[in-house]
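What you see is the complex with one protein chain gone and the rest in place.
Naming follows writing order (A and B), and every chain is counted from residue 1.
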Amino acid sequence: MKYIDEFRSHDLAEKLATAITHEAATGRDYHLMEFCGGHTHAIFRYGVQDLMPPNVHFVHGPGCPVCVLPVRRLDDAVELAERHGVILCTYGDMMRVPGTKQRSLIRAKADGADIRMVYSTQDALKIARDNPDREVVFFAIGFETTTPPTAVAIVQAQREGITNFSVFCNHVLTPAAIQHILQSPEVRELGTVTIDGFLGPSHVSSVIGSQPYEFFAEEFQKPVVIAGFEPLDVMQSTLMLLRQINEQRHEVENEYTRVVKPEGNLKAQALVGDVFELRSEFEWRGLGTVPYSALKIRESYAAFDAEKRFALSEKVSREVKSCECPAILRGAKKPTDCKLFGTVCTPDNPMGSCMVSSEGACAAYWTYGRFRTNADGTAATKEAAE
Amino acid sequence: MNAFEPDFATSAGAVDMTHGSGGRAMARLIRDLFHKHLGNPHLAAGNDGAVLTLPPGRVVVSTDGHVISPLFFPGGDIGCLAVHGTVNDVAMMGAKPLYLTAGFILEEGLPLADLERIIRSMAVASREAGVAIATGDTKVVEKGKGDGVFITTTGVGVVADGIELSGDRARPGDKVLVSGTLGDHGVAILSKRQNLEFETEICSDTTALHELVAAMLAAVPGIRVLRDPTRGGLAATLNEIAQQSQAGVILDERAIPIRPDVAAACELLGLDPLYVANEGKLIAICAAQDAERLLDVMRSHPHGKNAAIVGEVVEDKHAMIQMRTKFGGARVVDWIAGEQLPRIC
Partner (left out) sequence: MCLALPARVISIDDGEMAVVALEGIKKRISLALVEDVSVGDYVLVHVGYALHKVSEEEAERTLALMSKAGVLSAEIEEIEGAEA
C-alpha cells in the first residue's frame, strides 16, 4: 500500500532507533505526550516502545474522541434511541462504550432500540432518505478531522430538503484540550505530570493546519512536532522532539508534511465555520469543563440540531466509581495504576471508555502490552516484571 | 406424481407457515426441494432417522449452527457453508467425514427460489466432499423471528487408530502452521454488509478441508493439533489452543500470509486481519522436526498452496499469544472482546 508500507519499514526503524538512542544519550529523561489515540495505537501495535531507549517515555494524551465523551452525552444518545424512538446512526466505535449503569448502545440495541452502525455521514443521510416516516439522528463524535464530514451532511440535507435528519453534535476541539492540559495543576504546579514536548495531531492538523499550535509552543515553551500515524512517523517525530529539547527550542515543526500544510484545509474550515459555532464550554471526560472546546450547530441550521429537535431529559449520569479514566486521560495516571484495570475492567467487560476504544490507553495496555515479554523471555514492560 | 398436483413452483412464491405444519405443503417442500437435490437412499427411505453402518475406528461427531447475513456472498452461500463448516470440524479431529444431518429453520417469507439455490449449493458441496446428508428436519418460524434461514448441521466421521488430535497437545518447541491466506471469508462478507459496501475481488474461502487433512495425516500422523480458525480468526483460535495446552505462542508477522487486498480492506475499516473469520483454512501444530515435511505436503495440495510456518509454541505461564511485528517490535495478540466493529478512530 503506497504511502503506508514504506512508513512501516523495519530497516528504517532500526536506523531511526539508533539515531534516537544517540540523541537521547544525555543522562536525562524525556517525557513526550502523544496527544492522539492514533499515536497511542501505533506505539503499541507496532511495538515502537521496544525500539526506544529507556529514558524516552510516552505519556498518553486525551486525543481519543470516544474516550473523552462524557457519560452524560452517551446517556442522551441512548435516550434518543429509546425514548424518542429515532433511528440512531453511529460510528462503530461508540457501540460498546458503557454509559450510566453499564448501559451501552449495543445493549440498548439488544433491547429493541433502532441503532445502526454507519461508516460515513453519507450512509446516515441515505438511511434518512430511505425512511422518510422515521426520525434519523446521527450521533456525531470526533475532533476536527471528523467534523467536516458532519458539516457536509447537514448542508446536503438542507439542500435536498431532507427534513427527518438531524445531528446530535459532540464535536470537540484539539487545541483547547492541549492548552487545558498544559494549564492543569498537575503540569503547572504539582509537577506530577512532566511533559517535555508534544507529538502533535496528524489528521486533525490536515484540517486545521500547523498554525493553531504556535500559540502554546510559545506560551508554554513546549516543542510540538506534528507527527503522522505510521510507526516511522512517530519515530522520526520523536527524534525531532528530542533535538528541540536538547537545543532548548520550542517550535512547531511538521513531520507529516505529505498531508499537513501550515494553513490546513481551507475549504473544510469554511464549511465547518458555516455550519458550526463555538460552545462557551463543554464537558470532557477526564478534563472536566473546558472553555470554548466544542462546537454546536448554528442557528441557521437549527432544524438539523437534535438537541433542539428533541427534549432531552435531565439525568444523573454516573461513571463507575474508582474508574481512573479521568486521571489516565490527563496523563496523570497509567492504566496499571487503576484498581479496576485487568480485574473488574477488561475489554470484555469495560467499566470506562479508555478500555473500549482501540485507541484508549487502557485497551492498548491490555491488548498489546499486558504481561509482554521479549522473545528471550525477559520482561519487556514493568508490569510484566512485577 | 398425481396428475392433480401441480409442480412445486419454486421460481415464484415464498415459505409460509403451512410449509412447517406437517401437512401436504410440508411434504411437498421436502420431496420437491430437499429430496430432489440432496437425494440418497437414507433420505429416500423417509424414516425418522437414518441407520448408518460405519467403518472400523472411533466415531467423531460435531455439530454447528450456521447463521449468516447476507445469505449469498462472494464465493459461496449459507448452504455450502453449512456443509463445509461441519465437514471441517469433523476433519479437524483427524476423522474422515461420512455423513451429515441438516436442520433448517426457515423464516416465513423466504423466497422459495432462494431456498432452492441454497439446497442446490448444499447438494454440490456434500457431493464434492463425499458425504451424504442422511437425515434432516425443517421448521418454519414467523416473519421477523429468523434471518431468512438458519441451518444446523451435524457431522459423523471415523478416525483411524493412532491419530490423536487435541487442543491440549501443543508443546513448547512445536511449530505452528497455517494452510493459506487469512481473513478472506470475513472481508468478503463485510464487503456486502449494508453501509460498508466496497468493491473487491475477494471471495470467501469456504471449502471442505478433509482431503488436505488426510494428506497431512498420511505424511505426519503425529500432528498434535488441527483447528479451523473460523470466528475470531487466527487470534481467537490460537488463544483457545494456548489455554488448553497451557503454553504460549510467538508468531512472526512477516510469515503470516494475508492477501494485499484483504490487508487493505482491514486498514480501511480499522480491523485486524488476525481476528477476521476464515472458512477454508486450518491451523496445524506439530513437532519441530516434522514441520518442513508437513509444510511440503500442505503446499502441494490445492487447498494449502499458500501454507506457511507462522510461529512457535513456547513456555508461558500466562498462555499468551505474542507476535514479533514486521516493524521490529513485539505485541500481544489477545482474545477479542465481542465482534470486531469497523471503526473510525
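Assume a contact is a pair of C-beta atoms (placed from the backbone, for glycine too) under 8 Å apart; a residue touches a chain by one contact, two chains touch by 3 or more.
All values reported here derive from a predicted model rather than from experimental measurement.
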Please pick, from A:50, A:123, A:283 or A:319, the residue that touches the omitted chain in the full complex. A:123
Only one of B:30, B:113 or B:264 touches the unshown chain, namely B:264
Of A:145, A:184 or A:353, which sits in contact with the chain we cannot see? A:145
Had the left-out chain been drawn, it would touch chain A at residues 1-4, 6-7, 12, 14-16, 18-19, 21-22, 36-38, 63-65, 91, 119-123, 142-143, 145-146, 148-149, 152, 156, 201-204, 206-207, 228-229, 232-233, 235-236, 239, 255-260, 265, 267-268, 271, 359
Touching residues on chain B - with respect to the absent chain: 198-202, 260-261, 263-265, 267-268, 270, 343-345
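One rule holds for everything that comes next: only the chains that are shown with their structure count from here on.
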Taking the touch rule as given, give the residues of chain B at its contact with chain A in the complex, in rising order. 195-196, 250, 260, 263-264, 267, 269-270, 316, 318, 320, 322, 324-332, 334-338, 341-345
Can you check the complex and tell me which residues of chain A touch chain B? 1, 4, 8-10, 13-14, 37-38, 44-51, 64-66, 91-93, 95-96, 106, 116-120, 123, 126-127, 142, 146, 231, 346-348, 350, 357-359, 366-375, 380
